[in-house]
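The other protein chains are all here in position, but one chain of the complex has been omitted.
First chain written, first letter: the chains are A, B and C, and each begins at residue 1.
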Amino acid sequence: MIIIMEPKASEAQVQRVIEFLKSNGFEIRFNRGEVHTVIDALGDKTTVTPGRIAAFDGVKEVKVIREPFRLASRDLKSEDTVIEFSNGVKIGGNNKPVAMVGPCSIEEDYDGLLKVAYAAKEMGCQFLRGGAFKPRTSPYDFQGYGEKALKYMRNAADETGLLTVSEVMDASDLDLMCDYIDVLQIGARNVQNFKLLHAVGKCNKPVILKRGLASTIREFLLAAEHIMYNGNHNVILCERGIRSFDSAFTRNVMDIASIPVIKKYSHLPIIVDPSHGTGQRYLIEPMAKAGLIVGADGVMIEVHHDPENALSDGKQSLPIPMFKEVMGRINELTDRLHYEKECLSANVVKEI
Amino acid sequence: MIIIMEPKASEAQVQRVIEFLKSNGFEIRFNRGEVHTVIDALGDKTTVTPGRIAAFDGVKEVKVIREPFRLASRDLKSEDTVIEFSNGVKIGGNNKPVAMVGPCSIEEDYDGLLKVAYAAKEMGCQFLRGGAFKPRTSPYDFQGYGEKALKYMRNAADETGLLTVSEVMDASDLDLMCDYIDVLQIGARNVQNFKLLHAVGKCNKPVILKRGLASTIREFLLAAEHIMYNGNHNVILCERGIRSFDSAFTRNVMDIASIPVIKKYSHLPIIVDPSHGTGQRYLIEPMAKAGLIVGADGVMIEVHHDPENALSDGKQSLPIPMFKEVMGRINELTDRLHYEKECLSANVVKEI
Amino acid sequence: MIIIMEPKASEAQVQRVIEFLKSNGFEIRFNRGEVHTVIDALGDKTTVTPGRIAAFDGVKEVKVIREPFRLASRDLKSEDTVIEFSNGVKIGGNNKPVAMVGPCSIEEDYDGLLKVAYAAKEMGCQFLRGGAFKPRTSPYDFQGYGEKALKYMRNAADETGLLTVSEVMDASDLDLMCDYIDVLQIGARNVQNFKLLHAVGKCNKPVILKRGLASTIREFLLAAEHIMYNGNHNVILCERGIRSFDSAFTRNVMDIASIPVIKKYSHLPIIVDPSHGTGQRYLIEPMAKAGLIVGADGVMIEVHHDPENALSDGKQSLPIPMFKEVMGRINELTDRLHYEKECLSANVVKEI
Partner (left out) sequence: MIIIMEPKASEAQVQRVIEFLKSNGFEIRFNRGEVHTVIDALGDKTTVTPGRIAAFDGVKEVKVIREPFRLASRDLKSEDTVIEFSNGVKIGGNNKPVAMVGPCSIEEDYDGLLKVAYAAKEMGCQFLRGGAFKPRTSPYDFQGYGEKALKYMRNAADETGLLTVSEVMDASDLDLMCDYIDVLQIGARNVQNFKLLHAVGKCNKPVILKRGLASTIREFLLAAEHIMYNGNHNVILCERGIRSFDSAFTRNVMDIASIPVIKKYSHLPIIVDPSHGTGQRYLIEPMAKAGLIVGADGVMIEVHHDPENALSDGKQSLPIPMFKEVMGRINELTDRLHYEKECLSANVVKEI
């Protein structure tokens, strides 16, 4: 921790900071610069947070040297986390990127869902995704079919040999969801719903954590840290676009560079969601590829058997025939990248 | 609802959209422009959401004419909402702006809290605010003292004749909180935690809803709508800064203009929180005044009896002597504005 | 300058950085932390920029302690800059805030302009503002009347006893403009047009520098530094809104807090432009007041004699009768603030 004092900080103010740090077990070195006094404090930052030091009179800024996430960091665990499912599917490390596909919301037409599941299976995808509990900006929008949707998903996944992914919105739904769902998803709007993070942290299901619309990369990894700190280390990050000043052509701006950044600083797997990231059907293929070529461990894509009658997100869902074409081309890319991946990920580390 | 078709949309695509809208009870008028075909659809948008229409092939964009919030809108209720407490304190309308002050977190030093409460009362403030359950970006930061903190707050408030405000982070804490707290606060990170919004919507306590770091004004009002739609119309909005590209000097950018904008479109009261909005002690006074002069119905200010030893947010808390000076000057302003307010709010409407 | 090395930086990499800094006259102190090595370098950063150090292998981050602006900084000049005109008008310091009003563009109707100028004079304003050369996002929009507009402005200002403000878009127009204009304006889009900054830096006219849509406060002050470094110290900053994720209700987000921030770190005067900052007529009055109450040295407001026929920015221009009402209320506020200002600005410094 580095403490930069105000230019006009008094000697007494400097001494108060130093004494407080020393009394909390920090080793202190300090330099009087031409303008600013700078204090280096070496010690355990979990006992004294930077905010506490910032509150002292005369302190201009506190700079933390070490990244605040620990369990999610490569400093603590250098090898990639790989999550393995009972059917042998693996996410992360040098495994071939996975694909999670399905409708935004699970609807009443079970046959439609089954068509999507069969198409997913046919194209080599491993996961059926869909919403049972839907977070909606407006209370007048469709909020999901709840348990019925979960049953539909489980049946369609079992019939086709897929795993299931669905969003959990509240800790009180967790028990119910765990009966049907293989991977729990935390949505972008709940990325700092810490009660929910703690609850899934105590769960034994893998968790997909979506980046919030305004999450910095650091905050995103700290949200993962909340889950891991509560015991669940099987966290899969998901880049799905952040909010920017331009939403005329795409709903969000996909921060594709965040994928190699996170790969450098964290061992957790990360997937990419071009459907929510762009909100545009025609951008799903290029942006899925962009995510994969920079190292994503999987893609999440919205597919609907009849997008024009979808109850949510039809605009960004692929109809089944287009999905098959797109997924075929994505598979060509992932097949090739899979062979290259081991050297590529090695390079990323070397190039630092 | 206006539907703008792609330049190359076929006649069949146009007809499919029109027929779908007609079959859902919309009245249709449409114009073939030089480049784009535009369809005007008049009818009840709660039955067919814009997203459904956007999913049709050939649709470029769907433009909703009417704001999506209803209960929160002045269209439905033109006069200001005024929230009245059992001790006669009122928020909103032409009432004098209120002040909510207290530490970021309630800590173990009850006497310190009491000092703050007495100072608040002395300066004419109506509410003691403080955190019992703290949302923290890092799991290694202090998370609040829970029920003990609630008890301390209630006692300090009762001893001094104040009302209490505290943040609720989870629906499962609501019963406990309602035993101690007069106004429930929803934090910025939970502004789209819809389960929580629904839960406080079923509660009979007034709710302060903080704007999310990336909430548009429309989404902010829709979050209020979620609460109101579930039955609780006593919602107090709170502008507390949004995320921008510059956080070197202030933690967030306070969107002061959002206050008169919201006053124009909604009847709900809105307060301003310069402590979180700026993260800087020296900006609390000017930004509180900026919020009040544009029409805010109150201020929320962090005050601590010993900021250098605060467990959270000390940097942005006022120590008691400075608080008294600042609050004195704020009171001078609110006294004056109170007299002017009736004509001012009348002007805002006239000037549209 | 503080240099934070990567966790895996080798001893050789650390030594290369240290030797380079020493050979450039820096005094070095360095600390080996648990994870990171941190190097403090004391010396003249104008000889070695942080970017050069950042390029060394093993360097994670370079943190500059001292703000990069010098001439614009209060460190170098603690008292407020006051700009005085030949007719006795003063901007900055404890002088009463000024008002600059006029149409977005100077148009062909000279009588209309004269009406605005007389209204401005009547309401105690000191400056007539208007565009002769207009920066326009689209090439199909009106680009200004050039020299004819400058002549109209000069005549209208001379007839009414006002000073003139107009935007310069290109160094080659400077000589022409200086014949007619008392204060040169640099528009938001040119805030980092360094050739233009250098050209006005060599001019002897005061310059209004508008904050760019994506300028951080630091970059904004560095743009002023470019002008000052070239010799012209009469720079008036102007907050006019920054770009955010929400432009549904206001064109930009006004960063009102930037005004007291800049007052703390710089001695330069700063004014506020609510017309461009919000793009909404009904927000001009509240946002002008918000800027003034936090310490702005003036306001810039668009006024048009017939906004419905204005060639640009009619939406955000006040018609003359409404301007008189609004300006009357703004004058009441500035009169009062003028008396309070000396103590207020003293407080801002004390409260740091």
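Keep this in mind: a contact is a pair of C-beta atoms (placed from the backbone, for glycine too) under 8 Å apart; a residue touches a chain by one contact, two chains touch by 3 or more.
Because the structure is a prediction, the values reported are computed rather than measured.
Student: Hey, which of A:40, A:107 or A:285 is the one touching the hidden chain?
Tutor: The one listed residue touching the chain not shown is A:285.
Student: If I consider the whole complex, including the chain that's not displayed, which of A:21, A:120, A:214 or A:268 touches that chain?
Tutor: Once the missing chain is taken into account, the touching residue is A:214.
Student: Among C:217, C:311 or C:330, which one is in touch with the chain left out?
Tutor: C:311
Student: Quick one: which of C:74, C:129 or C:243 touches the chain that's been left out?
Tutor: Final answer for the missing-chain contact: C:243.
Student: Could you tell me which of A:7, A:269, A:295 or A:314 touches the chain that is not displayed?
Tutor: Within the whole complex, the residue contacting the unshown chain is A:295.
Student: If the hidden chain were put back, which residues of chain C would touch it?
Tutor: Residue positions of chain C that touch the missing chain: 16, 20, 46, 49, 51-52, 54-57, 59, 68-70, 135-142, 169-172, 189-190, 192-196, 212-214, 219, 222, 225-226, 229-230, 243, 307-315, 317.
Student: Would you write out the residues of chain A that touch the absent chain, in ascending order?
Tutor: So the residues of chain A touching the missing chain come out as 214, 216-218, 242, 244-246, 248-250, 253-261, 264-265, 277-278, 281-283, 285-287, 289-291, 293-295, 322, 333, 347-348, 351-352.
Student: May I ask you to list the residues on chain B that touch the chain which is not drawn?
Tutor: Residues touching the hidden chain, for chain B, are 2, 4, 6-8, 29, 31, 33-36, 38, 40, 42, 63, 65-66, 75, 243-245, 247, 352.
Operating definition for what follows: only the chains that are shown with their structure count from here on.
Student: Report the inter-centroid distance (CA atoms only) between chain A and chain B in whole Å.
Tutor: Centre-to-centre distance between chain A and chain B: 27 Å.
Student: Between chain B and chain C, what's the gap in Å when you average each chain's C-alpha atoms?
Tutor: Result: the chain centres lie 31 Å from each other.
Student: Quick check: how many Å separate the C-alpha centres of chain A and chain C?
Tutor: Between these chains, centre-to-centre, one finds 39 Å.
Student: Touching two or more other chains, which residues of chain A qualify?
Tutor: Residues 243.
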